[in-house]
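As you look at this complex, bear in mind that one protein chain is not there, while each of the others sits in place.
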Amino acid sequence: MSRLLEGFVEAFQLIIALDPALLQIVFLSLRVSILAIIISTLLGVPLGTLLGLKPERKTRFVNKIIFTFMGMPPVVAGLVIYLFLSRQGPLGVLGLLYTPTAMIIAQVFLSFPIVTGLTMVGIRAKGSEVEEIARSLGAGSALAAWTVVRELRIAILGAIITGFSRVVAEVGAVMIVGGNIAGHTRVMTTAIVLETRRGNFELAIGLGIVLLMLSFIVNSVLYNIQRGGE
Amino acid sequence: MLVELTDIRKKYDKEVLKVDKLLFQKGLIYGIIGPSGAGKSTLLRIINLLTPFNSGTYQFMGRPLPSNGQERLKLQRKMALVFQKTLLFKDSVWNNVAYGLKARGFSRSEITQRVGELLEQVGLQELAFRRADTLSGGEAQRIAIARAVAFEPHLLLLDEPTANLDPGNIELIEKMIRQLNRTKSITVVMVTHNVFQAHRIAQEVIFIHEGRIVESGPTEQIFEEPLDPRTKAFVEGRMIY
Partner (left out) sequence: MKKNFSKNGKNVITLVLLVGILLFTVGGCAPEPAVEPTPEPEEAPKLAENDVEEAGEPEEAVEPIDDFITLATTTSTYDSGLLDFLNPIFTEETGLEVRVVSQGTGAALETGSRGDADVLLVHDRASELRLVEEGAFVDRYDVMYNDFIIVGPEDDPAGVMDVDSVVDAFNLIADEGFTLVSRGDDSGTHRMEMRLWESAGISPEGQDWYRSIGQGMGNTLNMANELLGYSMTDRGTYVSMKEKLDLLIVLEGDPVLFNQYGVMAINPDEHPHVKYDYALMYVEFLMSDGGQELINSYQVNGETLFFPGYGLE
């Protein structure tokens, strides 16, 4: 029990002291996950909106594919990206393996189906109705789609939050494509795995608490936006 | 002639609408009556170009339907449709009413002037800064109508605008429709299953049954001397459906 306490104390000391190594890990985690979710949002929200506004019978096959990819095991996603980015893979010349960029690609691969799928589901519930009203009031296609997104922003933000939660807590894919290189590709989750492997369970839990606090802050901000939209 | 429909056919699995000839004259209030499922809403949606039709010709102000998307949008912007189910945007009342003007690219000052004037005219200025989702059913429907006429369309299409409202609100909305028709000379086409409402408000009545126009003409004629026994049965409230 006292060991556990020591671990918490150690972790919090690192936080309070703004330990540079810890801060770097924290910032890299945020940078990778937030960039990944921004890319997924920019791609997934328009695609999900487009699909959600189509009648369901026309998108059945696409639905199945998206829903399947929503459940993709991160390690498999990581391996696929790894094989693409490896020097012997088709994109090997880019030299992206073991870089933060590779981690962002893997996380986009994981979160894009979630953002797209959940946006589609949210739009489908009420989107066509909103679209028709917008059109009946003289909106062109672009404005009508934008109005749909605005009206259903709560559902869409829910999709984004879910996608973010998935990537920020994900370890399998970033471990494989990032390599957990200290000071370069080490993020919260891979650091937790490392400390667990080294038997530093308490520090690992401390890092886990930091990760939860970060998620709480980011989600609070998103939640406030969502509430503001009500 | 504002709108002229000739030989319009609409099929889903089976034919739901077959209109041989239908004319709407500028400046009048039309009432479309008929039992539910008769095709009244489909007709409104076809007029508003929300639902494509399978065959026939559609003319707006003497001109045929353009095939070009931009031109169609221009045409669509000359009318407005208020749906049976009120849905206001999750925004302020003001922004809801301003929506059509913004879509048409009006300047900010012009929008401010027009929205302000309209709300005052229809007696809704005290609602201007409420959030739309805090309105009562009657208030919301009046705002929905105001939103549809803010850009002064030639044609206002109303689908059961007073369904589920209490008599007080029905009266307010009917008054509003008459006022808009008179002061802004907006042609109104209103679908209602309520024959008394059609009687009160419309100058011309069209009776639709099973996807076909059974009879149309001046309100007095339809109610006092209907030619078709089905029309007679419906306006006397004897039609079972």
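Observations on the model:
As written, the chain order gives the labels A and B, with residue 1 at the start of each chain.
Quick note on the criterion: a residue touches a chain if its C-beta (ideal position, glycine included) is under 8 Å from a C-beta of that chain, and two chains touch if they have at least 3 such contacts.
From a predicted model like this one, the values you see are computed outputs, not experimental measurements.
Of the candidate positions A:V9, A:L42, A:A125 or A:A182, contact with the unshown chain belongs to A:A182.
Of A:L30, A:L43 or A:I205, it is A:L30 that touches the chain left out of the display. Checked against the full complex, the one of A:L97, A:L118 or A:L211 touching the unshown chain is A:L97. Within the entire complex, the positions of subunit A that touch the omitted partner chain are 3, 14, 19-22, 24-25, 27-28, 30-31, 34-35, 38, 86-88, 92-93, 95, 97-98, 179-185, 191, 194-201, 203, 218, 221-222, 224-225, 228-229.
To be clear about the criterion, only the chains that are shown with their structure count from here on.
Centre to centre, using the average C-alpha position, subunit A and subunit B are separated by 46 Å.
For subunit B in complex with subunit A, the residues that touch the partner chain are 48, 50, 73, 76-77, 80-83, 85, 87, 89-90, 99-100, 103-104, 133, 147-148, 151.
Only residues 129-130, 132-140, 143, 147, 150-151, 229-230 of subunit A touch subunit B when the two sit together in their complex.
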